[in-house]
Each structure stands twice: as structure tokens, then as C-alpha cells.
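I have placed the structure first, in the form of C-alpha cells, so that the comments after it can refer back to it.
Complex shown without one protein chain; remaining protein chains in place.
Moving on to subunit A:
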Amino acid sequence: MNQARRNPLNMAAMHGALILYTVIALFPVFVILINSLKTRKGIFREPLSLPDAETFSMIGYQTVLRQGDFFLYIQNSLIVTVVSLFLILLFGAMAAFALSEYRFRGNTVMGLYLALGIMIPIRIGTVAILEMMVQAGLVNTLWSLILVYTAQGLPLAVFILSEFMRQVSDDLKNAGRIDGLSEYTIFFRLVLPLVRPAMATVAVFNMIPIWNDLWFPLILAPAEETKTLTLGSQVFIGQFVTDWNAVLSALSMAILPVLILYVIFSRQLIRGITSGAVK
């Protein structure tokens, strides 16, 4: 080992740079969270200090809970995200199995066709999607969002899952066939449990963009009953612009669920990205 790689001064400089950037990354979140727990006076007088006995107040949260239907928004977001993820994983895994397991005419073409959507954003087709949803009577339903997110998530899901399914041993599947299992049983009982780590990666990749999307909720489901948390907090904040307590509390309520999910899934997410699932 050489000198440069062990130099303690170098190491300190590296930590310094990383700490600086970590502070830049976390500072805005921190400021929002601590100020959401303060009185209006506290927010403006000492924006950078923690809430103390004098400045502590939950008034912002009270306004948010009284005026906005945040629990409904969170429920909508959860339904949309969970159902979309379930459909992406189920349909994606089925298609990936067909493409990786069987040889049939059009296999390659089908694979390329499904891969088109990886690079082309679904938003480009919004005008026609809206027209179609109006005709189908799905506007202002959670189903319109679920369908769009499922279609958006499928290409990458099929791509990643078929890579993994090629690695499942043929002997196992053929043993199942000799035992008289149907192709469906082989898929659901033998193959699916083996690609569970890849499914988790796909789920985590899709979860964040679906949860955070503003475009489609704004266009397809802006009604009060179908607002997702992202759209709901956007509209709420827009209405309460001058009520800083309410705005900061609404922001915090939008941050917390994602932050909790992230803390739970961050290892999965980071392992997913660094294992080279995205090529």
C-alpha cells in the first residue's frame, strides 16, 4: 500500500467534503421539520433553533388536520401505490417468465416491444390518455392512476425480471414437469419464490416515482375524494400560502411517510441500485 491512500490528512479532507454535502442534503428537510413544531413567532425569530418550551406549538398540525383531509390523501396514495406495485410485479413477472422460459416465434420482437417504454416517458401520451379515460368513465377514479402507473412500470420490470429468471436452474423446472406440474404451478410455486429479491428491487424502484407523481393525479384524478398525498399537499399549500404554520406542517406530513418508508427500505434500494440492476 502506498502513502497517498493512507494519508490521514487526505482522509480528513474526504470526511470534510462528505459531511459538508450531507449537511447540504439534509438541511432543508431539517429546517422544515423543526419549524413545523413552532409558533409563528418562533418560526420567524429563530428559524434555525430547535423548538423550546416557549416556541413549541402544534397549531400548524391542528390547522392541517382540520382543513385538509390528509388521512384520506394518504389512504389514496397507499391504495394507488400498493395496487400498482402488485400489478406491475404480477404482470411483469408473468411476461418475463414467458420471454425467458419459452422459445416461440416473435420472442425477440416482443421483448424489444416491451422494452420501448423504458426510454420513452408515458407522459408524452397524456393528451390521448386523458381522452381515453374520459371515454371509459375512469376520470377521477383511482383506477385511472393505477392503470397508468402499471403501464409505466411494466417495461423496466419485465426487463429486470427476465434477466433474473434466466438464472433459475432448468433442472428444477424440468423436475417439476416430470412430476406433472402445470406450467402455471411451475411459475407460481417454483420460479416466483426464487426471484423474490429481484421483485423487491423492482418494487422499490417503482414505489418512489408512483408515490411522488404530481402530473397524472393533477390531470386524471383531481377530485377531492381521489387526491393523492402529493397532489393534496400541493393544493393545500397553495391555499394556505400565508399561513406558515400550516404550510410547514403540511410539508412535514408529506415528508414523514416517505422518510419512514425510506428508512425501512433504504438498504434494499441501495443494494438494488448498486447490484447493477439498471444497465
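For this structure, a couple of remarks:
Please note the rule applied: contacts are C-beta pairs under 8 Å (C-beta built on N, C-alpha and C of every residue); 3 or more make two chains touch, one makes a residue touch a chain; residues count from 1.
By our rule, contacts and distances are computed from a predicted model.
For the chain of the complex excluded from view, the name given in UniProt is "Carbohydrate ABC transporter membrane protein 1, CUT1 family" [choices: "Carbohydrate ABC transporter membrane protein 1, CUT1 family", "Peptide/nickel transport system permease protein", "Cytochrome c oxidase subunit 2" or "4Fe-4S dicluster domain-containing protein"].
Checked against the full complex, the candidates A:54, A:131 or A:225 give a single residue touching the omitted chain, namely A:131. Across A:174, A:239 or A:266, the residue that sits in touch with the chain not pictured is A:266. Listed for subunit A, the residues touching the missing chain in the whole complex are 2, 4-6, 10-11, 14-15, 17-18, 21-22, 24-26, 28-29, 31-32, 43-44, 47-48, 87, 90-92, 94-95, 97-99, 102, 104, 110, 114, 116-117, 119-132, 147-148, 150-152, 154-155, 158, 182-184, 187, 208, 211-215, 218-219, 230, 233-234, 237, 244, 247-248, 251, 254-255, 258-259, 262, 266, 269-270, 273-276, 278-279.
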